[in-house]
Structure formats: structure tokens, C-alpha cells
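Missing here is one protein chain; the remaining ones are kept as they sit in the complex.
A, B and C are the chain letters, set down in written order, and residue numbers restart from 1 in every chain.
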Amino acid sequence: MIKAGILGGSGYGGSELLRILLFHPEVELTLVTANEHAGKRIDAVHPNLAKLTDLKFNTMPDPGDLDGLDCVFLALPHGQAMEIAPSLPRSVKTIDLSGDFRLTDAVVFKQFYGREHTAMQTQREFVYGLTEVNRNQIKEATHIANPGCFATALELGLFPLVASGLVKGKVIADMKTGSSGSGAKAAANTHHPKRANSFYAYKTFAHQHQPEVEQLLGSVNSEWSSECNLIFQVHSIPVVRGIFASIYVTPTKSITPDEVGDLFRGFYGNEFFIRLVDGSPDINWVKNTNFVDIGWAAHDDTVIVFVALDNLVKGAAGQAVQNMNLMFGIEEREGLVLPGSNP
Amino acid sequence: MIKAGILGGSGYGGSELLRILLFHPEVELTLVTANEHAGKRIDAVHPNLAKLTDLKFNTMPDPGDLDGLDCVFLALPHGQAMEIAPSLPRSVKTIDLSGDFRLTDAVVFKQFYGREHTAMQTQREFVYGLTEVNRNQIKEATHIANPGCFATALELGLFPLVASGLVKGKVIADMKTGSSGSGAKAAANTHHPKRANSFYAYKTFAHQHQPEVEQLLGSVNSEWSSECNLIFQVHSIPVVRGIFASIYVTPTKSITPDEVGDLFRGFYGNEFFIRLVDGSPDINWVKNTNFVDIGWAAHDDTVIVFVALDNLVKGAAGQAVQNMNLMFGIEEREGLVLPGSNP
Amino acid sequence: MIKAGILGGSGYGGSELLRILLFHPEVELTLVTANEHAGKRIDAVHPNLAKLTDLKFNTMPDPGDLDGLDCVFLALPHGQAMEIAPSLPRSVKTIDLSGDFRLTDAVVFKQFYGREHTAMQTQREFVYGLTEVNRNQIKEATHIANPGCFATALELGLFPLVASGLVKGKVIADMKTGSSGSGAKAAANTHHPKRANSFYAYKTFAHQHQPEVEQLLGSVNSEWSSECNLIFQVHSIPVVRGIFASIYVTPTKSITPDEVGDLFRGFYGNEFFIRLVDGSPDINWVKNTNFVDIGWAAHDDTVIVFVALDNLVKGAAGQAVQNMNLMFGIEEREGLVLPGSNP
Partner (left out) sequence: MIKAGILGGSGYGGSELLRILLFHPEVELTLVTANEHAGKRIDAVHPNLAKLTDLKFNTMPDPGDLDGLDCVFLALPHGQAMEIAPSLPRSVKTIDLSGDFRLTDAVVFKQFYGREHTAMQTQREFVYGLTEVNRNQIKEATHIANPGCFATALELGLFPLVASGLVKGKVIADMKTGSSGSGAKAAANTHHPKRANSFYAYKTFAHQHQPEVEQLLGSVNSEWSSECNLIFQVHSIPVVRGIFASIYVTPTKSITPDEVGDLFRGFYGNEFFIRLVDGSPDINWVKNTNFVDIGWAAHDDTVIVFVALDNLVKGAAGQAVQNMNLMFGIEEREGLVLPGSNP
């Protein structure tokens, strides 16, 4: 059994880690922290878990005292992981759900996250946890920087095309997310009377997932950064869960819809968590699951790839556990066969 | 032209007053306050009003300096109206949308609002602004305590039955409201990821609109308080606008559905803003309007009355303007023929 | 392994049975019918199940040919189960999710369902499947009439009070349901542009679950039918999943909130799927699960019980599988520990 801990269990990332790890047959959850709720039962904050756990929230311990754990998930607000991670015992495998350790370039980090990075030396130990692309490195890793929700969708949508050298020039990524992406704290942009009838764009030319995507795709194809130009625009959908990506590519050579299909089947045909769909995917069919549904179209000099996933599962907690499974040599889908529902 | 002011123009009550008063042919809006937005254009806070007004928010002036106004609407948080109202010039007609001046009994006020009432002498000048019931008093009034949203629905649903002496014993009022009833400030219970899939009850046996309803119905029929017992339970609907009341009455004598219909037509047949519907009303058909839709059913010893209205219009700003029209001798529906839409 | 079949797998009842049974460790699903989709893969109709099953829909076989099955679930439109059930082999345990076999009185059936009952002899073999109340009979049963979604909520909310002789006179049950209760076929009342902003009442004094509730409560306390009077009113919430019941009772003797709590804990303290909550439950916390959350309040001569459940799980497919587990001597919660999510 893997002795696991969650640092930051009161947010939505922590909530979804709990939903998965409490039922994972190879995991014993021995620590869940939430400073402002310390001492409270977990189901007082997450009533969905009543009858499913008697655990209580702890205060954050001294990181150095966590050596009894085999694995720790950091589900903390951006900026806190980089304070803690350097002090964690090296024996504890670490999976960080925040953006703190995804970027290898401190200058880019500061530009997009608005703060100095204080733990770049530790950053170098982190492997970027896009499971289907970095599987082999993840198996060997001790530290995982779990991808962002938007980034996961966009990277998985582009990977087969980029890896095959089919992408050049401008790529338009029109991204949309549900409200849970804003986290568990009430805020003006998630106030129900406003959000329920809204659709709007935000963070134009400035979303922090953009450099993460460029870095990953650059690692896949070294010509990416010199030859491609990613336009990454996010929008808000008035729904709770789900990311939808519409990705517009001008391929380097003419390609038919069938050829795009063959390409995606070649890369993803054996991936359990990637479902290739006819036409467009729909966030409705991936909600609450670790699946990524991908569809595509091609016409003249344009390929469009559509990606749908649940921002809190494949876009956060689910992919984190998928990575944990790999790191510990467990069957990759263990604990993650969470069937979605209709309706 | 009525020179009117709105004290507290940044909340939803103020927002709806603006939507109505800016287009009211007999009103000139000369002052709109919002301390935290003072100096900003109104359409910076209410972008729906862009191109429709160039007004800016003011700070709250000294109440004694408002003698240039003919009419002032108080759309302030509970507790602030009773600080301001006593200092307003007597020449200014005052319409308060809060709960501060609805209750005539200071002890009851303290019990339900959790604070001492500091202006009970001023309270005595206020007329309760349930237009269809208190029309004659409203015409003569200088101060209006505008009814609560739940209270308006429940009172209009019960009035014909209570006034006719048909109600005795326990009355069950199962009330439901949309999220805008919680106001314009983001809070945990209106956080979109939570609220969008919620339905729950709250303030059991403790909602502040209950004594308001009992007081009004007692004024309509003096036997109400000794012979009736109101059970008033509110619930949250995951929709932005609307109040729906399901009111269960055991009539004092057997009554058929047709007789209930005759009763309601007798009381409300000439009321423009009350629409008597066949079967159940639906909040969908009253949204954004000043209409109250009422339906009913009767069987054996039970009468059920269903009421639907928009909490921000007939339940707040709309009724306030309806009262202003009466106070100034204007046609009652002036500025308030706001057609709803399908869908 | 239990060889199980689902007759009627394309609706929401069938869909949820699939979500549960495909992962039930003691069940082998060998037949799923849907005449209009016969030959198609199940995941063509339920894309949420892609990668989770390769099964295809069959046409409805001759009922007499189903003797290879150990258990059959009927998830058919009302009226079809009574045509099929009499011909099913006696060796096949039968669980009907429709209303066809819930009522023991053919006259009442006709009154509420609007058709003659054609299989009352077969009806006598059916046990009413309200698991927590009829557990012992269910263990011995060969035929289960699975309760309606509204009925489950109302019966579980009233059972401790009725069984204790605490209920007399009029009981008001103000019931609310999400749109999935209307089934998988598009219809005017579930057209998104209308439904998304609606709340309304329907089937006043005429809902078919009312006699089902009265029959069950009469079986629990023989004085129910002579001494009590159930007013059962259903409403539509603009949400996909969830039933919420607000039940108003005048107890036969004064009772405190704590005493109500003791009563509910006495009846339900050991029930895994019933969670007793402080204050009001919320449909948000039971969605996608087999849990029933129950809260209560008491004041003077009124007790209010609040019940929340998922209409498609505890209100349909989940309870059906819970009953199957009992009938086959399996641990009752097997396959049904479906954790809900936050958000």
C-alpha cells in the first residue's frame, strides 16, 4: 500500500483527489491538510464524502516531517508549492498540481505568474506529467509537475500533429472552461447571478498555460519554437465542469480527414483514457471522468482538432493519480475507471 | 418631472431601479450613490446600461441636503436605511427597499433581524407598500416600506382567502427563490460551481419575511393572528431570477376550484400586474417583469395557491416604482410595462 | 456471477443501470435491449460508456426465452412491463423500474395511470422494493416493483414518523425534481430554452406516486389510511438530477428537534445509504450517488423533514441494484459505493 498525503485538501483539486484516492485499492490516505479547517471532519467541507471517510483535516506539518509518506500530492494555491517542495524528504514522491514547477525558465515563469521563482533548483527534479506523452520519464520520476487543465487539452490535441512535423505557422487555440476552474473560493466572476448567463473571454495573450504548452511541444519537436506561433485564448462557459478546445492548424502539407484520423489512431489507439470520436466531442460525456475525447475535421488547408476533458479530473486530480500509478509501478488505470453518466 | 434619487445604486435593487427609472417618462434621475464606486460611470458597474446613461455614482450626501429631490429610493443593505431615514427632509418622499421599516414591532424586529431598531419613531410614518392591497394608503403616504420579495408573493397569494375569512389553522408556505435574491456580492452560497446544481432549504422557522407577512395579513383580517399559524420555509433554486410560492391552506369551508377562481377574479380581476393563470404559473413567464402570476387548485379540504414573480421587479424595484407612481398621482403602470420574453 | 439482462437500455433508467452493472463485481451483463437501436453499440447511444463496454443493443427477445438469465431489469416505458412480466420464466428474478407493479389495487392503478391493469395476478408476486423498509421481504422476493423517485424520497422521509405513530391529519409533501425525471426523449417541458429558467408545479392532486406512498405507509402503520391525508405536489427544478422533498407534518404530540433526531438515528443510524444531516440536505451532495440525505426541523406543532436524493440512482437504478444484491445474498452496497463529487 502506498502511504499518501494530500497537502491542501479543501479546494477542488484536493476534493477530487479525495474522491479518487479514498477508493484506490493500492493507496492508504494518511494525511490531508487544510489549515483553515484543521480538526474538522473532511465531510464537513466535502459533504459528498459523508459515509465514505472518517478522516479529519490536519494542519500543514513541517515538510521535513513527512518521511512516513510514500507519496505526497500538493494541491495548494499557486506559489505555496515552491515554498514547501524544497524541504520535502527525498524519499517522498511528490506530485504538484499547481503551476509552480511546470516551467523550466524562471524568466518566463515570472512573466506569466507575476512572481519570482524561489526554487528553480528543485524545479529541475520535476518531470512534466502529461502522461500519454511523457510516460517513460514519469515512470522514473520522483517529482511530477502535473499539467494545467487547459494545457492538457491543448497538448494532447496538438501532440500527434506536432510530433509528425505537420504544424507550421500560426496555431489558434480557442479554449473554453467551466466555472470550477476558478477554484472553490467565491469570487465576482463565479457569482451565480452573473455567471449563469455569461460567456466571455479573458487573459488575452497572457494566460499562464501558454508557455507550458509551448515548452511541452518544443520538447516533442525542436522546430516548434522557431516555426510555430501559438495564439491561446481562454473563455468562460456557464457550466461547472469541463474544458473544450477548438484548435485550428494550417498543416505543412495537404491532409485528408481520414489521414488525420489515421494519425490520431496511430498515436492514441492504445491509450485507454483517450477516446477518438467521430465529429465533435462534448464535455457532457467526459464530466467526472479521466477521459479525454478528441475529434477532428480537415478541409483544404485547415485542420481543426476538438478536445473535451474534465478540468478537475484529467485536467488535475485524475492525471495526478495516473502519474502516481506509473511512478509506483501500478496498472495505470487503477482507481481511475470512473464511468461518466448519461445524463 | 419627479426629481428622484437612488441611495445605493450598485446592488441589484439599485440596478433594477436604474433600468426602470432611466426610461420613466415622468422621472428625472438626479442622484445615484454608491460609496465604493463614487466617481465611476454607472455603466462601469452595470454594463447593461452602456449607451443608456452617462450618469456617475456619487458618494452618499448628508441626508439633510437632499431637499432638492422629490423622491428618494433607499436601496441600501439592511440596517443603513434606519440610520439615514430620520434625517431626510420631510419634503422628500421616501421609498425604502430594505426590511428596516416594514415591521411595526421593535421586539419582533430585533428577533428576526438580530439588531436593535434605532428609528421606531420614523417607522410610524411608513406605509407598507403592498400596492394591490394598500393602494389607498400608499396614495397618501410620504414614506413607503417596500415589501420583501418572498413576502409580496405570499401576501398576494393569501390576501383574497384571508380577507374573505376562508383561512384558519396552519398555512404552509413552501417558498423558492433564485440566486439574485442573495444580492450582488459574491458569497459561498452563490458560488457558481456549488449553486448551479443545488437545491436546498434554509432559515427554517427564522426567515425575516415571516413576521412581515403575518403583520400584513393581520391588518387585512384581525382574526389572522389568533386563528392562523404560518409555516414559512424558503429554498434556493439554481436559477438567477424568480420567486415561486406553493401555499397550502385548509379552508374554513368546502370550496371548489371554480369558487377559488371567482374569489381571485373578484379581488384581482382589474389588477393590471396580477395575471390569473390556468394551472400553475412559471417563473419563466414573469422574469424581468412587474407581473405576478397566480394559479390555484382545490380538492377536498385543501386549497393550493401558486404564485410566481420576479424577485427584483415586483419583489423589489418594480413595486417600488409602482408605489412612487401612486404617491405622485401618476398612472400606476407608468414605466412598468416591461414585457417579458419567450424564451 | 449473476447473469443479468436489461430490457430497455436506451433510456435514463437503463443508462444508469449500465453505469452500475458494468462495474458490479458479481454481475455479468449478457443482454441489453433497445428495439430502435438494435445492433448498435451501446456507446453509440451512451457516449459516456465509450471504452467501458463493447456490448451492443439487442432486440427484445421472446420473454419466455430468457431462462438463461438469473436476473432481469425492466427499464421500459410505463405499460410495457405488465405485458412482458407474465411471460418471463419463473427462474428469472425480475426487477421492474416502472410503475406497472407497484400498486396492489387495480382500480387505483387505472385512476392514476389511465389504463387498465392487465396482469394483476402477476402483480401479487411483486414485493415493493423500498430497500430500507422492506429489506426482509426483498431478500425472499422473486419479483421487485422498484419504487418511484418521488415516492422513495417521501416514504423514507416519513417512515420513522409514521411507524412511530407520530403522524395524524394532513401531511404536506412539496416535492421538486430535476429534468432527467422526464426521461430521455425530448419534449416541450424539457426544451432547454424553456426549462433553463423555469420553475413550476404540475399534476396537482394527480401524481401517480401518491397512491404508491399511501400504500407503503399504510403497510407500515395500519392507521395511516384512516387518520392521515397526504397532499402531494410536484414541481420542476431547472437542474438535471435530483429530487428534493419538503415534508410538513403536524405530530400527534409535541416533539423537539432532538427527539426527531433520535427517532431518525434510531431507524436509520445503521443504514449506509441514508445520511442524516444537520439542517437541510442539498441535491448537490447526492448527485450521481445512491445516498439519501435527510434533515429535519421542529417547532411548536410542526415537524419539517427535508429529503434529497438522485432520482436516477436511489430513485431508480441504484435502488434496483441494491434490491438485486439483497435478492442474491450479496453485500447490499456492492457496486453502489459511487462517490459524489464537489463540485
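The rule is short, and it goes like this: a residue touches a chain if its C-beta (ideal position, glycine included) is under 8 Å from a C-beta of that chain, and two chains touch if they have at least 3 such contacts.
Quick caveat, the model's predicted, so the values are computed rather than measured.
Peer 1: Considering the whole complex, which of A:Q80, A:S164 or A:S198 touches the chain not shown?
Peer 2: In the complete complex, the chain left out is touched by residue A:S198.
Peer 1: Can you say which of A:I304, A:A320 or A:L338 touches the chain missing from this structure?
Peer 2: Within the whole complex, the residue contacting the unshown chain is A:I304.
Peer 1: Going by the contact rule already stated, which one of B:I95, B:A119, B:V240 or B:M327 would touch the omitted chain in the full complex?
Peer 2: Of the listed residues, the one touching the omitted chain is B:V240.
Peer 1: Out of C:L18, C:V239 or C:V313, which is the one that touches the chain we can't see?
Peer 2: Checking the options C:L18, C:V239 or C:V313, the one contacting the hidden chain is C:V239.
Peer 1: On subunit C, what residues meet the omitted chain?
Peer 2: Residues touching the hidden chain, for subunit C, are 12, 178-180, 182, 184-188, 190-193, 195-197, 238-240.
Peer 1: Identify the residues of subunit A touching the omitted chain, counting contacts across the whole complex.
Peer 2: Residues in contact with the chain left out: 170, 172, 174, 176, 193-194, 196-202, 204-205, 229, 231, 233, 235, 237-242, 244, 246, 248, 250, 279-284, 287, 295, 297, 299-302, 304, 306, 308, 343.
Peer 1: Hey, which subunit B residues sit against the chain that's not shown?
Peer 2: On the subunit B side, contact with the omitted chain comes from 12, 15-16, 19, 22-23, 46-52, 180, 184, 240-241, 272-273, 275, 277, 282, 284-285, 288-289, 291, 293, 312, 337, 339-343.
The working rule: only the chains that are shown with their structure count from here on.
Peer 1: Find me the chain with the mean Cα position closest to the mean of all the protein Cα atoms on display.
Peer 2: That would be chain C.
Peer 1: If you take the mean of the Cα atoms for each chain, which one ends up farthest from subunit B?
Peer 2: For subunit B, the chain whose C-alpha mean is farthest off is A.
Peer 1: Can you give the whole-Å distance between the Cα centres of subunit A and subunit B?
Peer 2: Result: the chain centres lie 46 Å from each other.
Peer 1: Can you pull out the residues of subunit C that are in contact with at least two other chains?
Peer 2: 240-241, 282, 284, 343, in rising order.
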